[in-house]
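This report concerns only the one structure given below.
All protein chains of the complex are present and in place, except for one that has been dropped.
Now for subunit A:
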Amino acid sequence: MDGLTWGVVVVALLLGIAWYLSYSAARLDRLHSRVEGALSALDAQLVRRAEATLELVNSGGLDPASALILAGAASESLEAHNERAGDDLLEGQTFAGRELIESDLTEALQIALSPQAVEEVRRVPGEAGVAALGRVRAAAVRVQLARRFHNDAVKDVQRVRRKAVVRWFRLAGHAELPQTIEFDDELPPTVRE
């Protein structure tokens, strides 16, 4: 092969590499925004769940002790959100330690919403209790969805970022490696249907 052919081959090769790098960077970028989208959805649904729990507390259908337990757990959840409001939600990709707080609210809902308690709430005149129960359920279902979708996206990011091309060319930039979010988001059996 003469020099010209070699030149063409080298240029083609370089173009190919450049395209692959920009394509890989775009792919990673898209994955990162998927994680961010799912995380902000999770955050929004957690707020809705806590607010619906407070509505339920104020609907008057619960005994004072159960109401206090729920109100405590729900306000902790809202506080944790407000502290982060405007900030980077991820705070070092650790969900800012909110896992325990959200697990606590899940557990509080499971304990407080016993079959008898739900029966009482449904008997409250004016449907306020039933409506609040419905909102708790709707938000809790969406919390489950958002967390699962988030963790799926995180696993995809982690896999792509293990790729040699991503590591060698630092395609991830300074973005931290996202981590899955693990907390108990099981629905109380009494509101599952």
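Some observations on this one:
Operating definition for what follows: a contact is a pair of C-beta atoms (placed from the backbone, for glycine too) under 8 Å apart; a residue touches a chain by one contact, two chains touch by 3 or more; residues count from 1.
Rule of thumb we're sticking to: contacts and distances are computed from a predicted model.
In the listed set "Succinate dehydrogenase iron-sulfur subunit", "D-inositol 3-phosphate glycosyltransferase", "Substrate-binding domain-containing protein" or "ABC transporter domain-containing protein", the entry agreeing with the UniProt name of the missing subunit chain is "D-inositol 3-phosphate glycosyltransferase". Although one chain is not drawn, the whole complex shows that of A:L31, A:V57, A:L78 or A:A172 it is A:L31 that touches it.
The hidden chain makes contact, of the residues A:A41, A:I111, A:A131 or A:V166, with A:A41. Counting the whole complex, the residues of subunit A in touch with the unshown chain are 19, 22-23, 26-27, 30-31, 34, 37-38, 40-41, 44-45, 138, 141-142, 144-146, 148-149, 151-153, 155-156, 159-160, 193.
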